[in-house]
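For this depiction, one protein chain was excluded, whereas all remaining protein chains were kept in their positions.
Here the chain labels run A and B in written order, and each chain numbers its own residues starting at 1.
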Amino acid sequence: MITQNASEMAAAVAAGEITSEALTQAHLSRIAEVDEKVHAFLHVDAEGALAQARAVDVARAKGEKLSPLAGVPLALKDVMVQKGVPTTCGSKILEGWRPPYDATVVTKLKNAGVVILGKTNMDEFAMGSSTENSAYGPTHNPWDLTRIPGGSGGGSSASLAAFEAPLAIGTDTGGSIRQPAAVTGTVGVKPTYGGVSRYGLVAFSSSLDQAGPCARTVLDAALLHEIIGGHDIYDSTSIDAPVPPVVTAAKMRNVKGLRIGVVRELGGEGYQAGVLQRFNESVEVLRGLGAEIIEVSCPHFEYALPAYYLIAPSECSSNLARFDAMRFGLRVGDDRARSAEEVMNLTREAGFGPEVKRRIILGTYALSSGYYDAYYGSAQKVRTLIINDFNAAFAQVDVLISPTSPTTAFKIGEKADDPLAMYLNDIATIPVNLAGNCAMSIPCGLAPEDGLPVGLQIIAPAMADDRLYRVGGALEAAFNEAWGGPLMNKAPSLTGGVR
Amino acid sequence: MISRDDVAHLAQLARIELEASEIDHLAGQLEVILGAVARVQEVAGADVAPTSHPLPLKNVFRPDVIRPSLTPEEALSGAPASEEQRFRVPQILGEE
Partner (left out) sequence: MSEAMLDYDEVIAKYEPTLGLEVHVELNTNSKMFCGCATVFGAEPNTQVCPVCLGMPGSLPFVNERAIESTILIGLALNCEIATWCRFARKNYFYPDMPKNFQISQYDEPICFNGYLDVEVETDDGMRTFRVEIERVHMEEDTGKSLHMGGATGRIHGADYSLLDYNRAGIPLVEIVTKMVPGTEKYAPLVAKAYVAELRDILRSLGVSDVKMEQGSLRCDANVSLSPRGSGVLGTRSETKNVNSLRSVERAIRSEMQRHAARLDDGLKVVQETRHFHEDSGITTSGRSKETAEDYRYFPEPDLVPIAPDPAWVEELRATLPERPSVVRARLQKEWNIADKEMASMVNAGVLAVVMETVALGADSTKARSWWVGEIARQANERGVEVIDVGVTPADVARIVELVAMGELTDKLARQVVDGVIAGEGRPDDVVATRGLKVVSDDGALLLAIATAIASDAAAAEKVRGGNLNAAGALIGLVMKATQGQADAAKVRELLLKELGQ
């Protein structure tokens, strides 16, 4: 039952073949069984989830109209606030904090009858590409427990790959939905900036952060996208327009005549051979499906990574200033002799991990007087150049494709304390965050050299999120046919036996 | 380029009581990172306009209407300390 797709589960609930309560209980049991190994969850809200599930069952019994994903469980990245449920962002500084309000995404999920199982592990404040930066210990990749599940949303992607949940919410500032999806063989979408409300998403880098759907299939992602997307007055940067027709697009399975651009700068040196091999095969599959393949150049993409590592730290240095021990969260060293300032300093020293401190200090530097123009100012200009590159590319093609991540999942600890090596994981995903358009990662096979999942990235212009689903849906169908079933069928069972 | 003193000053601005070993470690790392990210200057010419917001939205306002506040209990629920329906914090050193 837990290996089904979310859309199948929803249909079973709607048809009365299974109750949401039983479905939820099955997932809670799976979590109890495997999460000790995977550590996808920071908090499991069994009671809350079952109560939500029963409410859906009652509504169904009354004959109320159910939303397309009603009764289906979901794993929520711990960066989203949920009223009364611990929200830590993977940080010690928020240990024990229970928010007094719901994020807009959470409100929409609740209204749609989606059952929230609990909060998933992440790199502290979403800063990282491996989930090793969580203050509560790393998450393990279900495909190989010695490897990372990607980051920052490694908990969400691992929960999908471990069949602990069929749906998850991630957030993507530089690739934190797409790269974890790539290395766990799942689907992840970074919607157009402003497409999903950020209200209640604990900010890392406000101008880059975007929440989005994670699932095991393209259609499931589309169904979830439709539920969480749309305008929100509480987020001034939210787009006041309908959600693009993503579900329809996911079902089209037709890319005939579509112009697909292969980005010359996203590939080649620095990319693992098996990743490139699976990517090139995918290009041929698309060509075989009738798409027109065109090579395009985005010459400023090489400046995306440096620009990102100025903009994101700068914004985070300001966004994370509120964690000061005064109104919520951790307080260290309040002995009634120390001043508020000293207590702030001690709390932030004790409460933040090394990567968060590194970025705060870097961002403080980039914004400080005398350096602003050279660093933050220049990075904002690079942003303009990248937007121009995308505009030029989208004048020629409908979507762009690239590998999602240069490598498959690496070993836990392998890149610890080598920030620059770690940052390179996001080289293909970051341009999209800087420009604010949308992208998806879908599995495109296992790398021959290590047998680990490889992700393919599809990029579309802003507010053309439906194109992602059109291409993703068609590719997924073609792959499943070629592979004789979804890639996830090849994932280890985690319980010793055959799943 | 980035000295220990620079890092100590930045830590003070950022209100983080870094340990001496962290300052040393960070100074070295920041040096490397800044060396890498300084590349943005190569293409950031005077003719390029900066982008602060990824989408060209403007004039997003709400009407001047009162919405419900939290209850004081909710507001103070996460406070490390409270007293007299207020957030209790250590002594504030500052201007008078």
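Here are some notes:
Throughout what follows, contacts are C-beta pairs under 8 Å (C-beta built on N, C-alpha and C of every residue); 3 or more make two chains touch, one makes a residue touch a chain.
What you see is a predicted model, and the numbers here were worked out from it, not measured in a lab.
Contact with the chain that does not appear here is found for just one residue of A:Leu23, A:Met344, A:Ala447 or A:Met488, A:Met344.
Touching the missing chain, out of A:Met127, A:Val202, A:Val332 or A:Leu494, is residue A:Val202. In the complete complex, the hidden chain is touched by one of A:Pro68, A:Pro99 or A:Pro213, namely A:Pro99.
Within chain B, the residues in touch with the undisplayed chain are 13, 15, 52-53, 57-72, 75-76, 83-96. Touch with the hidden chain on the side of chain A covers residues 80-81, 87, 89, 94, 97, 99-101, 103, 198-203, 205-207, 233-237, 314-315, 317-318, 321-324, 326-328, 336, 340-341, 344, 364, 367-369, 372, 376.
Note that in this section only the chains that are shown with their structure count from here on.
Taken in their complex, chain A has these residues touching chain B: 97-101, 192-194, 207-208, 233, 236-237, 239, 300, 303, 306-307, 309-310, 317, 321, 324-331, 334, 336, 338-346, 348-349, 352, 354, 357-358, 360-362, 364-365, 368, 374-375, 377-385, 387, 419-420, 434-436, 462. Within the complex formed with chain A, the chain B residues making contact are 2, 6-7, 10-11, 13-19, 22, 26, 29-30, 32-34, 36-45, 48-55, 57, 60, 62, 70, 74-75, 77-81, 87, 89-93.
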